[in-house]
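Of the protein chains in this complex, all but one are displayed in their positions.
Then we have chain A:
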Amino acid sequence: MECVVQGIIETQYVEALEILLQGLCGVHRERLRVHEICLKSGPNLGFVASEVRLLCDLEQSEPTWTVKHVGGAMRGAGAEQISVLVRSMVESKASKNVLRLFYALGYKLDHELLRVGFTFHFQRGAPITVTVSSINKMLKLHATDEAVPVTPGIQMVEVTAPATSENYNEVVAAVSSFCEYLAPLLHLSKPGVSTGVVPTAAAAAASLMSDGGGTTL
């Protein structure tokens, strides 16, 4: 299970966001370059269609693979009240022939993309990960060296934190609280809820860039 919020930011303000995150998190950023391969079950496989994501971390000297299943979001009146998405999520590290395995099992490539950017991992009421990345599409199958941005000039920001059915309220509170610090630069909301860029981003970014983040936004 995980808690998730997303938002977008213009590429010109990413450096300012990085300064802000550096100050808030107290850790160094980690570079991100992940090839995400989204597979769907073939037409006859399973009584319901299924999707699975294979993530190949290209930033390592030896690429490493993760299998990720993102399930349904928590439902009910309680879920609608909160501004953070709580959903089922299971991950597993896997050896390098995981793509061959799923193809052999009858899964087909639905789409693939390349995320390039950086992440911050830190503890603030919960173990939180902030990912800032451009989403790139490949012009040829699996050609990660020839990827182009899907939305030039715009990058995605995602804040996630692992949760359980016992502690998700605390994790939601931690994520919501943290997101308030980012409000001058970007608005974060549940995936699928479009919010656009915030009008204060330019001023906030200028402030951050002028004094390296010393100014309280």
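Remarks
By our rule, contacts are C-beta pairs under 8 Å (C-beta built on N, C-alpha and C of every residue); 3 or more make two chains touch, one makes a residue touch a chain; residues count from 1.
Here is the rule we go by: contacts and distances are computed from a predicted model.
UniProt lists the omitted chain of the complex under the protein name "Mediator of RNA polymerase II transcription subunit 20" (options: "Immediate early response gene 5-like protein", "Glutamyl-tRNA(Gln) amidotransferase subunit C, mitochondrial", "2-oxoisovalerate dehydrogenase subunit alpha" or "Mediator of RNA polymerase II transcription subunit 20").
Set against the missing chain, the residues A:12, A:97, A:169 or A:195 yield one that touches it, A:97. Here the missing chain is touched by one residue of A:48, A:77 or A:139, and it is A:48. Interface residues of chain A facing the missing partner chain: 41, 44-48, 50, 52, 67, 69, 71, 88, 90-95, 97-98, 100-101, 104-107.
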